[in-house]
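The complex appears here without one of its protein chains, the remainder shown in place.
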Amino acid sequence: MSETAQPTPATDERIKEISGLRRALIRPELGGICGTVLVFTFFLLTALDSGMFSAQGVLNWSTVSAQFMIIAVGACLLMIAGEFDLSVGSMIGFAGMMIAIFSVTLGWPVWGAILITFALCVSIGALNGFIVIRTGLPSFIVTLAFLFILRGFTIYLPQTIERKTIIGGISEAAEGDWLAALFGGKILGGLFQWLGDAGLIAVFERGSRAGQPVVDGIPMLIVWAIALVIVGHVLLTRTRFGNWIFAAGGDAEAARNSGVPVNRVKILMFMFTAFCATVFATCQVMEFGSAGADRGLLKEFEAIIAVVIGGALLTGGYGSVIGAALGALIFGVVQQGLFFAGVESSLFRVFLGVILLGAVILNTYIRRMITGER
Amino acid sequence: MSETAQPTPATDERIKEISGLRRALIRPELGGICGTVLVFTFFLLTALDSGMFSAQGVLNWSTVSAQFMIIAVGACLLMIAGEFDLSVGSMIGFAGMMIAIFSVTLGWPVWGAILITFALCVSIGALNGFIVIRTGLPSFIVTLAFLFILRGFTIYLPQTIERKTIIGGISEAAEGDWLAALFGGKILGGLFQWLGDAGLIAVFERGSRAGQPVVDGIPMLIVWAIALVIVGHVLLTRTRFGNWIFAAGGDAEAARNSGVPVNRVKILMFMFTAFCATVFATCQVMEFGSAGADRGLLKEFEAIIAVVIGGALLTGGYGSVIGAALGALIFGVVQQGLFFAGVESSLFRVFLGVILLGAVILNTYIRRMITGER
Amino acid sequence: DGHGDLNYVLVSHAPDSDSWWNTIKNGIALAGEQMGVEVEYRNPPTGDLADMARIIEQAAASGPDGIITTLSDFDVLRGPIEDAVASGVDVIIMNSGTPEQAREVGALMYVGQPEYDAGLAAGQRAAGDGIASFLCVNHYISSPSSTERCQGFADGLGVELGNQMIDSGQDPAEIKNRVLAYLNANPETDAILTLGPTSADPTLLALDENGMAGDIYFGTFDLGENIVEGIKAGTIQWGIDQQPFLQAYLPVVVLANYHRYGVLPGNNINSGPGFVTVDGLTLVEEYAGEYR
Amino acid sequence: MNTRSTHAPIIEMRNIEKHFGAVIALAGVSLDIYPGECHCLLGDNGAGKSTFIKTMSGVHKPTKGEIIFEGRPMHFDTPRQAMDAGIATVHQHLAMIPLMSVSRNFFMGNEPVKRIAGIPFFDRAEADRVTMEEMRRMGINLRGPDQAVGTLSGGERQTVAICRAVYFGAKVLILDEPTSALGVRQTSNVLATIDKVRKQDVAVVFITHNVRHALAVGDRFTVLNRGQTLGTAQRGQITPDELQDMMAGGQELATLDDALGGTV
Partner (left out) sequence: MNTRSTHAPIIEMRNIEKHFGAVIALAGVSLDIYPGECHCLLGDNGAGKSTFIKTMSGVHKPTKGEIIFEGRPMHFDTPRQAMDAGIATVHQHLAMIPLMSVSRNFFMGNEPVKRIAGIPFFDRAEADRVTMEEMRRMGINLRGPDQAVGTLSGGERQTVAICRAVYFGAKVLILDEPTSALGVRQTSNVLATIDKVRKQDVAVVFITHNVRHALAVGDRFTVLNRGQTLGTAQRGQITPDELQDMMAGGQELATLDDALGGTV
């Protein structure tokens, strides 16, 4: 028997060569990188003296960006797995309210309230996923239903139990709680104190905290955001499970035939999204000490927008966690930056829409270069 | 030359026969019909004596349903053509505000304001469609951008021009305007007066309108809803353009190859959706005499929900206008019925979510029967 | 930047489509012009209070001379406000919160109308008019202050709130028809309380339609063009005016004078509740929605 | 069978080039197609066959080159125009919409119209009648004209597509790999249909990878290779083996164990 046919020619005369640099550049997060550079350049030029880049200013937009990042990581992995979740915003409201009800109304220890809330919310995420898988309905519809259901309960429960729509007093309850500190505290306080003493960052001038540095630590929110981004990125790009996420979103049928446990992957991603939403809610509740029925409104869109700005494909199978994190950063910086730059606040939405459009068009162009798709 | 092969057997022994009745039943709007029957049965049993089915009560839920119908018709045709529009709600706010600005602030005659607003909004619809077609981006993203952009302008413009976010005084401006009457008036007033006089419907017993019938005409809103449903239904099922709508949504590439002007169809459907949103806004402005920056919030979801309850497929190519109208009816009746039945009103959202889920699952089952799809 | 040597920021909790805040914007614009200072308006676009906390932090970071803010959730906003005070920014609390809370966070003063008290006063007034049951049309159910108004009104009447408060949503047709539905199902209702123009305007139309206009006892919070018309026509018995204009205007004036001349009023200022009735409506009418 | 001399060509493609960004899919292909002939278009994967017939049917605009239809230069901007001119195409990836009924699919883009008060209504009765009749003529009994295409088997769908093209395609019928997914019986039906259509003086352009299918019905054979034509051969002037070699782009084929016979 002869060997197989002669090798096909290594190059095709009908295709022009793509330069090495260009090839190195085309990756999902390129759009996000360009956007970040653009946005920072813009604000460095227009809002440098507004305090946006003082220690306090940086902390401000970092915190806002970190918030977006936490939910964007979940939304990103879920979107790459081919689904999305419109109930994220309602889940945030619901999770916060549950913690408040368990800890304040029912008087449970805060760690217990947090744990049971995580269990509850992750189960709801699993339920979302289960319904999507079993009925084959688009996740848009299923999670839209849960958007209403969860928000309904978030308003109804405190209304019925406590006759209010905001439950406060969680800070007092959380005093000294080991788990609460993981969500509400700050780290590196010593470092910042030292920086303040050394005159490297500003200190308060008067009041009860005179002499303390204006930034007295990194909020746990930011730590969570960074941790989730790293975990998400490693999971997606470095593990076999990550490959399954791509496969499940790229073509569920093909993946299933190749032995990828697609249903499990999708349900786990719904659970992870719910987990991220609950982390968001817990940090918020622990920082602010109260839970409100209107928390998290429209956050589902913000998460999706960050992910899409970061280069992921709405239809699944393509995207990057780093991209989503950059998307969240852009979003946060623009949102706070417009305030710093003193732009009329009602125009904020207009900017948001325009940036969204611009970013996705840029990303589409990049993706077409990668895949050769037309 | 011989004739082509012998005919394939008319029946296939491997498939059980489907009964005639069952076949007659399986149509896209079946889910809507079942839902409507269910909902009415439920409320007839639980809320019969609450006034829900008095003349006034009927008018009440009819008006709410008619509102949903107007936007559902547009959303339905667009969804069948394979796209959807998240900017409907913002478009409603925007259109109302434009009418107010043109007629009150700029002092144009109301008919002029209405016409220019229609032109403007339909052009924005066309722009939406154009961007979707040209960039190949999912309409979710493009219209999400416009959701923000239009809402931003709706807040910014009156704020800048009039220093208010509610502009009133349109009723006075519209007094005697021929076009305004088409959106804000009532018809069949004589008939109802006669019915009231004849004792067939209740008359007011007290207050400023004692002696007048409780229902003094059919609001133009309902007339528009019925007209749009009929036009939409005929367009979809009886014209060649209707066939193109199905084709464009079913498989744009295949339709294009068969000579269907897919781009034109899709853009026209975006324009029609914008048209419906503008009708909604105009009726609202004419009835309430004012335009507010927060009008139409979340209406895009409500339209999509009505359409999906009515049996259309989110992915396009399948659905019915009658179904969407029934979906809107169910939506309206449930919403108002809960008030008549005295259910805690914050639970409304929970019900909405549950009904949405139930309806789509029912519809999926029906569709699978039709297409034999698994 | 700007024409003034002093920079102030006003932070509200309202979503940016809420029409009531418009008067506030006009108030600060006028005060800014008259005092020759720069005043910016900031709000969380969706009305999310957690976002509002970030905005206060942001405002503090941009180093203004003063911040005027609402205190719609003490727990959430206390931290950022205290930080702002500590970093040398003078703060005045307006609109929501209580004088006690304002003192606690270290603000200079409080200008506004305690919501529960306003509701209570209205309830007591209505009780005096012989009212025993009511409908509270809540178009902003997730905001605590709107619930407090209803609660205060119920307590003023001495009845249980219960199902008498409905979540009306913000769509005018839905508000109108929900009111109609409620009145249809509960025809024995004595009074209606609306919480602002968003719910009052459609409610007026609803009463017009079912013929109860003028027949049912109707009170509302906050003013607007149609509400003023309603008061004039006798459909609405009273409107509780918390005078948003003052809530915006006074803090700016106070801050500017404090920073320039070191003078400060010795007390908090209650801008409301003031009951607007059919007497003395002319000015109210002219400026409703703009300065009233 | 028709020969070159009896007719003028119905379509002349002159030096057609088509570039997609960096990809040159067609680098100058010329071809004449005569009424009543079955012209087979052969070639390797990616040779440009589908691209070529898409320029013919108005889906793509050629980057360079001329299309002369019935003696006059033509520029098809949309598939509709080509269709109106009499060019019907069955594309490689079926141009059928699974959720739509057979009769709606059959007339997609070519709906029969009945004017009532000047409004062009879709004449469904007519459409249903024609569909049932045409499908019956092809040997397929539908449950009803409103049966969804999604419920048909692959072979049946293919037949609907061809049937539709034949029904409308008065002058030129283009078939892009119509038999690739079909069973033996279905294939033989399709080939018989091609044969029948050709006899009605329609020009047929038939793309296939199967030499035997090509030889069974083809009058002339054009082989494309990497965007260029290797030339056209007349039936009888070429042996199956020669054709096979040409279809492989002139490159040597992998040979199997001798026991299995040298070629495929």
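Order of writing sets the labels: A, B, C and D. Residues in every chain begin at 1.
The rule is simple: a residue touches a chain if its C-beta (ideal position, glycine included) is under 8 Å from a C-beta of that chain, and two chains touch if they have at least 3 such contacts.
Predicted, not measured: the structure shown is a model, and the values here were computed from it.
In the whole complex, not just what's shown, which of D:41, D:149, D:166 or D:191 touches the removed chain?
Result: among the candidates, D:191 touches the missing chain.
I'm checking contacts with the chain that's been left out. Which of D:28, D:46, D:65 or D:150 qualifies?
Once the missing chain is taken into account, the touching residue is D:46.
Given that one chain is not shown, which residue among D:29, D:59, D:83 or D:182 touches it?
In the full complex, the listed residue that touches the missing chain is D:182.
Could you pull out which residues of subunit A are in touch with the chain that's been left out?
These residues of subunit A touch the chain that is not shown: 1-2, 4-10, 238-240, 242-244, 246-247, 250-251, 253-261, 313, 317-318, 370-373.
What residue numbers in subunit D mark contact with the hidden partner chain?
1, 43-47, 153-155, 177, 180-189, 191-192, 195, 209-213, 215-217, 244, 247-249, 251, 253-257, 259-261, 263-264
The working rule: only the chains that are shown with their structure count from here on.
Report the inter-centroid distance (CA atoms only) between subunit B and subunit D in whole Å.
The mean C-alpha positions of subunit B and subunit D differ by 43 Å.
Find the geometric centre of each of subunit A and subunit D from their Cα atoms only, then give the gap between the two centres in Å, rounded to an integer.
That pair's centroid distance is 50 Å.
In subunit B, which residues are in touch with two or more of the other chains?
If we look for residues of subunit B contacting two or more partner chains, we find 151, 155, 159, 344, 346, 348.
Please output the residue numbers of subunit C that touch at least 2 other chains, ranges allowed.
16, 141, 167
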